[in-house]
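Once you've had a glance at the structure underneath, I'll fire off some questions.
Showing just some of the chains, left in place.
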Amino acid sequence: MEFIVYLAGQIHDDWRDKLIELVKARELPFTFVSPQTNHDRSDNIGEDILGNQPSNLYKDDAASSINNFRTEVLLQKADIVIALFGDQYRQWNTAMDVSTAISMNKPTIIIRPESLIHPLKELSNKANVTVDTVEQALDVLAYIFE
Amino acid sequence: MEFIVYLAGQIHDDWRDKLIELVKARELPFTFVSPQTNHDRSDNIGEDILGNQPSNLYKDDAASSINNFRTEVLLQKADIVIALFGDQYRQWNTAMDVSTAISMNKPTIIIRPESLIHPLKELSNKANVTVDTVEQALDVLAYIFE
Amino acid sequence: MEFIVYLAGQIHDDWRDKLIELVKARELPFTFVSPQTNHDRSDNIGEDILGNQPSNLYKDDAASSINNFRTEVLLQKADIVIALFGDQYRQWNTAMDVSTAISMNKPTIIIRPESLIHPLKELSNKANVTVDTVEQALDVLAYIFE
């Protein structure tokens, strides 16, 4: 039995690589997928494929339609969703991905720093599990196989 | 035929009252519901009902469970969702409400200032309509009856 | 017991008025809703509400988002869908409305002239009933109460 895990959220550090390393070290049967983590590519993908748009509004709309396409394809394949919220950005699409996953009955783990306990409280309450660190998220994943 | 509209989002100004006024003036058959708009009551509702909690983490969890209960009851009754994002707060529960509504196939309108076009692009792309002002949202509502 | 009927399709003649007249004459408990039947208003609604768009592509996208919002609101309220295809236009949004209605398990009647039997064959096969005239559609509606 194999599980596909969608790694939503922050794209400005290497938390995904870290988690994947740890999972490999423990030889757990998880496959990971994620959104585009190259921020510039993600912002420009609309114009990269469809050509110049008349303004930032339309550039953003074109990019988001392709990002949403990608997310929807991968999220539907996923058995589990893990989302990491970082300190700095608004990350509304992370909140969107988590909420969508929960509505699709995908078991979901949120990773967030203590500073975000309050603003994330309603979302945390809806997710299955909320943890502080990547290591704890891994422990929850690994618990499936004990 | 009557429609129930859930007004998600910002609770720090009177945009809901403004919209309701405008709808009354046009005599349109909409009933409006919304989250708790008293910020302190919303933050304290867990302790108000369940008593003191051991720390802010648990206070927030208690409050959010009751806020989510309320939202879920009202969202399921709603035919339409309108969400206003303001400039200042992270409003992840607004993003959560919008995403949940879209997953429930509730027709959804987002209202947001120009400054939020970029961070909200993926969510806007998933909503039915995104507008800049409360008046425009009203025009979209009114269009149903033309 | 009351039934709401969504009247999809052609907006270039008065078939809706004709059907509604006939229903009134028979005193049947149906309420009718429909898309925007003013063609110009339907094409311009995006710019009418959101202001000028940079080109026809964006004007069309803005209009369609609001037309789709309206359709979605009314289709979800509907117990039954009737769609009339006329001889002249491509009417892909009529095909879209019918298919969406069928996917939502809304009992559906198609009205189409003989000339369209062939190009509409797959859609007709999926709808509950296909008829040639408005009067026949009315007979099917009335049969519910016999």
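As written, the chains take the letters A, B and C, and residue 1 is the first residue of each chain.
Note that a contact is a pair of C-beta atoms (placed from the backbone, for glycine too) under 8 Å apart; a residue touches a chain by one contact, two chains touch by 3 or more.
Quick caveat: nothing in here was measured; it's all calculated off a predicted structure.
Counting all copies of the one sequence in the full complex of this file gives 8, of which 3 are shown in place.
The working rule: only the chains that are shown with their structure count from here on.
In summary, the chains found to touch both subunit A and subunit B are C.
For the two copies, subunit B and subunit C, the CA superposition rotation is 90 degrees, given to the nearest 5. The geometric centre of subunit A is 24 Å away from that of subunit B, both derived from CA atoms.
With each centre defined as the average position of its C-alpha atoms, the distance from subunit A to subunit C rounds to 40 Å. Contact of a single residue of subunit C with at least two other chains is seen at no position.
Across the complex, subunit A is touched by residues 54-55, 58 of subunit C. Note for the complex: subunit C touches subunit B at residues 4, 31, 33, 36, 38, 41, 45, 48-50, 65-66, 68-70, 72-74, 76-77. Those residues of subunit A that touch subunit B in the shared complex are 56-57, 60-61, 63-65, 67-68, 71, 89-93, 95-96, 98-100, 102-104, 117-126.
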